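Every protein chain of the complex appears in place save one, which is left out.
Now for subunit A:
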């Protein structure tokens, strides 16, 4: 570590020289079928050395395009005007050869998808060495050594060994580390990170953010971090710029914007995030409608069609950025900022007030005590294993993947169980086992009191009527060749509904999920992600099921759209008395929607119980780590929070650790004396009751508050 630090220049004095990057009145447009798309329209910002600027906005708001313009990576069809000055030097108009000297050397970029950012045919070490060799005259050996040091710096264990590995042998988190290592290889003055954590698991997300912070400390570079998630940047960024329709609509210091947002769009964004740290039911603010098309924007404020505070004056001219609250730092592009300032509430509460969001009530059946309600789904020690085979002609079994290793839970009528865990923990396998309705390898699955092991095909078909599923990816879950009408009608056709009944019920379902029945003869391709997810929900409700299995239903959606879908799910539950099995990796969403939560790790449930009890007083170290990894959209709280960082990645389920499966990454285990550690290694912890409706599987369970 010491050797690598020597090779970086001392971090520049933030007060010196002036901004690293200065963007003035940047315009970018692309040609398209329906006219020029004006992706960025007059954007100005600057980044000082050592400063972290967060750029936030929905997809299509121009945030990525503006940073690609800085890198000079836009396609030649793009028309760019304005000024981009890097350390006082104009970048626009420079040719590719000149820009190449700056790119990777002085400005570097971290991309969203670490898999496609690395070349699959070269080793990771070679790729990092290449980044050095391109810009510096050093020997190949020296570059290779430096690559190993960099990998070590970004926290990859056995760096010398791993440098020889290929990208596919790395997990997602490790790949992103390698990409960051490459980005800081030449001690850049500016790092642009484009959604660096979006493709990663929450635990890994926390690690990567921490790493970016380290990278910034080591290189003293300015960082531009682009994200759609206000939570991610709350604790990390110094200043924030909110973008909408190709323009900055609000800029300012992070604390000011979170506490006193002055533009309705920012308010909406803040209000649409479910909070992990709020126990009582919180109203989520959905922002209605779609971002405008950037080809022919109407005059006036581009947010006006979606704004709850819109007045006639909004349609006449597009507001420039005004200084608000008498500070030159905080600026917002809204003519009614003073009225927003006049409301007493702060942050997200103001959003609820202005957007008029309401808390959705509990279903009738929730008033009945849990024990007296009907059990909709029950799993008893469910096991699912996959054989690992080798050989082409004679297959021999060389191992077993224990995807699900004996899990039990039940769901009662009108209840939502959230199933959470990292990717690879067996959530999806569990779902597929439940939905498959086949006899499990071991253990039992009962749906509405019927054990699926002992039923014939006819009964299985009948059960399918009571259980339906909503998938994660709204793009893939609807057949692109069927009209919406046919998509929603399909389950009813399968279960023998009459034609008239189907034709009556389909428009009814469309209205139920908040879509217009006139759109029924369109194809899924013409709808946005949020609308498609609504169609998926309509299809799931077609047969009036008792249980709906939701496989990450909102994780592929933009934050503002996500709130609308969550609200819809809650409304439907309260109206129709549905029971949900809600699989997610986003714990904030689970806290918002679920009544009970089960935390899965490597095929086992480590903690299960009533949602507030689990979130407020987590007993299992894994739950604690998961919770502490979730960013809270509140800069003050976020900076004070103590973060439990898990080391390493999920062990392979083909070869799980003995005893407690979590012990290899457990901070509690590491802190125990050796004789207690032996218990963890030798004995598998049983699930024990810790509090009413709260069980955890840890030998040394203790409460630790992490929110």
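Please note the rule applied: a residue touches a chain if its C-beta (ideal position, glycine included) is under 8 Å from a C-beta of that chain, and two chains touch if they have at least 3 such contacts; residues count from 1.
Everything below uses one rule, namely that contacts and distances are computed from a predicted model.
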Looking only at "Cytochrome-c oxidase, cbb3-type subunit II", "Carbon-monoxide dehydrogenase medium subunit", "Oligopeptide transport system permease protein OppC" or "RNA polymerase subunit sigma-24", the name UniProt gives the absent chain is "Oligopeptide transport system permease protein OppC"
Across A:308, A:406, A:507 or A:648, the one contacting the chain not displayed is A:507
Of A:27, A:135, A:259 or A:464, the residue that touches the missing chain is A:464
The one of A:483, A:555, A:617 or A:702 in touch with the missing chain is A:483
Full-complex touch with the removed chain, picking from A:31, A:88, A:320 or A:517, is A:517
For subunit A, residues touching the missing partner are 33-34, 60, 290, 293, 295, 435, 460-461, 464-465, 467-469, 471-473, 475-486, 490-491, 494-495, 503, 506-507, 517-529, 531, 536, 539, 543
